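Only one protein chain is missing from this complex, and each of the others stays in its spot.
Now for subunit A:
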């Protein structure tokens, strides 16, 4: 539960203590009326559904059996979720996927940023090209790669076979051994440029004269990067790494478009498992319990993110 955990942080920021004037301020003259409309809308579209899911997670609610929820079953749905091999597998798979793509994207993103920072001829074109993956819908990115992976008409298998590398018979997305990697490549393609753009923006704050001076004092390229550039962009890098990790845990579109979790459950991520349990199997009770497990996992990550970004701003 995102909100609950966030609210607990309320105690800790030691901002300006409300002076006597603030305490006497009538509600109407304060920020309340300004915040109320958006808070009400968000309570209705996000908090209320979450609470509703919490209630549903405690009862037998299967649209395939009955359109209305039946009695409360205690924590049975949670028990079922946490002993379900598919669900536990999807959590592990999702975390592994998120960890791998985050590391690859951050490393490649930084390297690419360093390359673009040299300002070689054509850097402008390269930067424009890098905006494309970031802009398009993940669903469309998924389609692009699905069409490129197609065993008969796709670019990748045909190019690979032309240079003598075989691909699995069921296609790159149809083989449990390669499907996860193939989808991960999609994610890396789409979000590495995002890291690059952020790092480039952060590196604008690195003063060129200081780097020049260090070079004159005999510091090599690696030394300059490690001791001067990295510390200056370190906090931005931490922010973007956690952000990418959280968003990769939340991943849905590229998997849905390319594999729908298959073959078998080899690419079933947390998001897909919940989606299919709720909207294909219609087991709302179980799916609701699963959403709460997922919410807790992500809430922990979100709080890590908040701590990191706050320290940066302080």
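Operating definition for what follows: contacts are C-beta pairs under 8 Å (C-beta built on N, C-alpha and C of every residue); 3 or more make two chains touch, one makes a residue touch a chain; residues count from 1.
One rule holds in what follows: contacts and distances are computed from a predicted model.
J.: Missing chain, UniProt name, options "Aldehyde:ferredoxin oxidoreductase", "Alpha/beta fold hydrolase", "Alcohol dehydrogenase" or "Carbohydrate ABC transporter permease": which is it?
T.: "Carbohydrate ABC transporter permease"
J.: Of the residues A:58, A:81, A:112 or A:229, I need the one that contacts the missing chain.
T.: A:112
J.: From the list A:58, A:148 or A:229, pick the residue that touches the absent chain.
T.: Of all options in A:58, A:148 or A:229, contact with the hidden chain holds for A:148.
J.: Out of A:82, A:139 or A:228, which is the one that touches the chain we can't see?
T.: Residue touching the absent chain, from the options given: A:139.
J.: Would you write out the residues of subunit A that touch the absent chain, in ascending order?
T.: 2-3, 6-7, 9-10, 13, 15-18, 22, 30-35, 37-39, 41-42, 45-46, 48-50, 52-53, 56, 112, 115-116, 118, 120-123, 125-126, 128-141, 143-145, 147-148, 150, 152-155, 158-159, 162, 189, 193-194, 197-198, 201-202, 236, 239-240, 243, 246-247, 249-250, 252-253, 256-257, 270-271, 274-275, 278-279, 284, 287-288, 291, 294-295, 298-299, 301-302, 305-306, 309
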